[in-house]
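Got a structure here, written out as structure tokens. Questions coming.
Apart from one protein chain that is not included, each protein chain of the complex appears where it belongs.
Moving on, here comes subunit A:
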């Protein structure tokens, strides 16, 4: 059985201008959302107290919100956690009150209204930890990029490294943009997800790059132009690209659907990341490669002809 056996090479590179324009558009849009709306940072970054509550019977979010706001803690967030029974309450850090006090007060006041509430999780994060996480996250991101660029420069050449990293950062920014647009909570697991996307997406670009390099060496593609060689490489790996992404997406969707609230953000970041991973490896990284002026001669080091000793 074969779904994606394309006989003739698809001229991806001739659409290069269009696709890069599209991705530039989405990229800019993502940045606009990031700036205008900003990320909805989770408690790990901002500090504060988060409580997860479960009611025996379904509950009105507004009722809970009302109950918590009555305590006057400032900017309190009350959200439903996937079902009508699970509720999440976020309280900012308050001077002079410990999280245990805060959570007890909230629970007491909620118990007055509905006795069937159960505390499932309390998280308190001090303000200093968040800043550090931020710098650590950023360091990890930079280190990942440097590592990838260095490896690709050694294995391929700088043009490949540069296009791969631009394509990847494009994915990361778009995921961040989506999180900003929908104001989904940006937690530590989401950060893990995004960093995993970085690894995943570069994986994609590398597979295509590998094929491009191989094609340059193939004798039967010698007469072809560089865009044709790239088109051939993308077409040849198409089937694999779609199947691999399909499998990984199946796994991630299973996590999104069955993993519950705790894995939701992580699975969401990956779901988006995988979709853009395909797009960017094929339609962003490769046109960029062409733009940076990759040529056959640069890829294949001329073989030194051994001089035979004359006796």
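The rule we apply is simple: contacts are C-beta pairs under 8 Å (C-beta built on N, C-alpha and C of every residue); 3 or more make two chains touch, one makes a residue touch a chain; residues count from 1.
Keep in mind that, in the parts below, contacts and distances are computed from a predicted model.
Candidate names were "ABC transporter permease", "4Fe-4S binding protein", "Protein translocase subunit SecD" or "PadR family transcriptional regulator", and the UniProt protein name of the unshown chain is "Protein translocase subunit SecD". In the complete assembly, the contact with the undisplayed chain comes from A:198, out of A:30, A:64 or A:198. Only one residue in the set A:35, A:61 or A:100 touches the chain that does not appear here, and it is A:100. Per the touch definition above, the residue from A:157, A:210 or A:228 contacting the chain not shown is A:210.
Contact between subunit A and the absent chain runs through residues 1-3, 44, 52, 98-100, 118-126, 128-129, 133, 136-137, 139-140, 143-144, 147-148, 151-152, 155, 187-189, 191-192, 195-196, 198-200, 202-204, 206-207, 210-211, 214, 236-237, 239-240, 243-244, 246-255, 257-260, 262-263, 266-267, 270.
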